[in-house]
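Up next, chain A:
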Amino acid sequence: MSCLKQSNLRGFACEQSCLTRSDGSATFNQGETTVLAAVYGPVEVKLSKEHVEKAAVDVIYKPKVGIPGCKEKATEQLIKSTCETVLLVALHPRTAVVIVLQEMQNTGSLLSCCINACCQALMDAGINMRCLVCAVTTTVDQEGHIILDPTSKQEEDGKAVLTFAFDSKTNGVIMTTTSGIYSSQEYQECLLSAQHASAKIFEFYRDSILKKLSRVS
Partner candidate 1 sequence: MAVDLRLSCRIKQKPTTIYKEPDHLVTPGDVITTDTGFMRGHGTYMEDDKLYASVAGTVERVNKLICVQPLKSRYSGEVGDVVVGRIAEVGQKRWKVDTNSRLDSALLLSSVNLPGGELRRKTAEDELMMRQYLSEGDLISAEVQAVFHDGALSLHTRSLKYGKLSQGTLVKVSPSLVKRRKTHFHNLPCGASVIVGNNGYIWISPTVNEEADSTGGFVQDLNPVATADREVVARLHNCILAMARHRMMLSDTSIIYTYEASLAIGSLVKDLLKPEMESEVVTMARERLETES
Partner candidate 2 sequence: MADVFKKVEPAEYYRRHLTHDARPDGRQLLAFRDVVVSVGTIGTADGSALVRLGGGGTTVVCGVKAELASPRPDTPARGYVVPNVELPALCAATLRPGPPTALAQTLSQAMADLIENSGCVDAGALCVSPGRLVWALHVDAVCLAHNGNLADACAAAVVAALRDTTLPAITIDDETGRVRVDSGRERAPVAASAFPVAASFAKFDNDILFADPTAEEEALATATVTVATLEDGSLCLLHKAGGSAMTEKELQQCVDRAQVRGAELRHLVNKVAASKEC
Partner candidate 3 sequence: MTDLLLSEAEKMFIIHGVQDNLRVDGRSCDDYRHIELETDVVSSANGSARLKLSQTDVLVGVKADLTTPPTDNPDVGTLEFFVDCSANAAPTFEGRGGEDLARDISSTLARAYSSDRCSSSMLKALCVVPSEQCWVLYIDILILECGGSLYDAVSIAVKAALSSTKVPVVKVTSSDGGKPELELSDDPYDSLRINVKHAPCNVTLSKIGHSHVVDASLEEEVCSLASLMMAVTEEGTVTMLKKSACGSLHPESIYEMLETGKNVGLNLNKQLTRQLLDEECLHTQMGTNREPKGFL
């Protein structure tokens, strides 16, 4: 029987509008893990990528070191379709929304940090969204305990790493991806605890917006 071992998320922080040239930007921290996201859009689109009925979402993911390869491409596709789901793409046909993600530091739960940074940057850019999205990474350790928002060490030692992204309206699973071997029961447990933790992140989103708005006024 698996049980929740670490129910706390690491401390998270966010800074919006940290870049001046982009339409929206945000840095998101989860513990030491930091990702910088910049959003450009809706902008002119290359003819080859143009959609007649919706905006094309383009995600560019830059790892901290090295040149992006297949793995990064797969991550890009994952984030791209996650963002496409929450954005009201049909409002801006024949345009593009470009999201650039730069990994600054990785101490675990990188993918969830990327998605959270994306969501913040999209909000900052003021692009129409259907709802918000937030992501939580979990790990199942060798004893079958569940760890929320794991560090790199915990990810390595565990037998499986599972990441979920939730929608703020229905709390349904928009995105899920896993590595390692786990039982279906463990999967459900992880899903539930991640879902529970997502509420905290959405709350944090609200707070950061409130703070920003109060600063403006």
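Here is the rule we go by: contacts are C-beta pairs under 8 Å (C-beta built on N, C-alpha and C of every residue); 3 or more make two chains touch, one makes a residue touch a chain; residues count from 1.
These made the cut because all candidates are chains of the complex that A comes from, given by their letters.
Note that this is a predicted model, so its numbers are computed, not measured.
Student: Number, please: which of 1, 2 or 3 touches chain A in the complex?
Tutor: Result: candidate 2 touches chain A.
Student: Could you pull out which chain A residues touch candidate 2 in their complex?
Tutor: Within the complex, chain A touches candidate 2 at residues 70-71, 73-74, 77-78, 80-85, 162, 166-167, 170-184, 187-188, 191-192, 195.
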